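For this depiction, one protein chain was excluded, whereas all remaining protein chains were kept in their positions.
After this line comes chain A, so read on.
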Amino acid sequence: MAQTKLQVTKAKEGEEIIACDKVNKWFGSLHVLKDVSLSVTKGEVVVILGPSGSGKSTFIRTINALEEIQKGQIHIDGINLSHDVKNIEAIRRETGMVFQQFNLFPHMTILKNITLAPIWVRKKPKAEAEKEAFELLERVGIPEQAHKYPGQLSGGQQQRVAIARALAMQPEIMLFDEPTSALDPEMIKEVLDVMKELARSGITMLVVTHEMGFAREVADRIVLFDEGEIIETGTPTELFDNPQHERTKLFLSQIL
């Protein structure tokens, strides 16, 4: 099987890791992504803002091929994300994803949730995978929950497990789709804290969120989506304090 494995030329700090070029996507006749181009360098934290229904989720899901695109190109770490199953699987190994609804596997313990992919995809020995799982649970602050089931945990704890599960594959890129939107207010902070720690650790992050405080504090760059297009990008200061585009101003005035 060795020769079928894709050679991933790992991007170095500061090099381009995600390259989207004129990405277009339709749901039936609904044009949800219109010529979206975005380049992300390794280690960058990019926050995606925009009104609901503007295509943020769809866009972030194209990056690990949960959504097919009909036009344009996406390269992750140099791999062309085409219809080729081999490429798609390689890219999914390189990207972790955290969903709004956690999507933990309810029939497995927390430990099994985390070790499943390392054992079956990365072919790690069980003992090693479990040791790393405990380290990750330590990192997200819930080492004592390893043998419980997802249903026994609070929303905030479940989302932190979901982050640990994604990290267990040692991804180059982490994708977050509104990770705190399904949480009770008092649990949002514990998840954001974990994400802040992650951002500092130097992993590449693409985050869809409505948490403006988080965006301002953590983002290297902010991308504003509206009606399937990127309206404006810039650093938090540029975008929040000196927005150029009318629609950006409108969006910010509605949300702040």
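The working rule: a contact is a pair of C-beta atoms (placed from the backbone, for glycine too) under 8 Å apart; a residue touches a chain by one contact, two chains touch by 3 or more; residues count from 1.
In this text, contacts and distances are computed from a predicted model.
Colleague: Given the options "Isoquinoline 1-oxidoreductase subunit beta", "Pyruvate dehydrogenase E1 component subunit alpha", "FeS assembly protein SufD" or "ABC transporter permease subunit", which would UniProt use as the protein name of the unshown chain?
Modeller: So, among "Isoquinoline 1-oxidoreductase subunit beta", "Pyruvate dehydrogenase E1 component subunit alpha", "FeS assembly protein SufD" or "ABC transporter permease subunit", the name matching the hidden chain's UniProt entry is "ABC transporter permease subunit".
Colleague: Check each of A:Glu89, A:Glu217 or A:Asp241 against the chain that is not shown and name the one that touches it.
Modeller: In the complete complex, the chain left out is touched by residue A:Glu89.
Colleague: Can you list where chain A touches the absent chain?
Modeller: Within chain A, the residues that touch the unshown chain are 64-66, 89, 92-93, 95-97, 99, 101, 103-107, 116-117, 120-121, 151, 165-166, 169.
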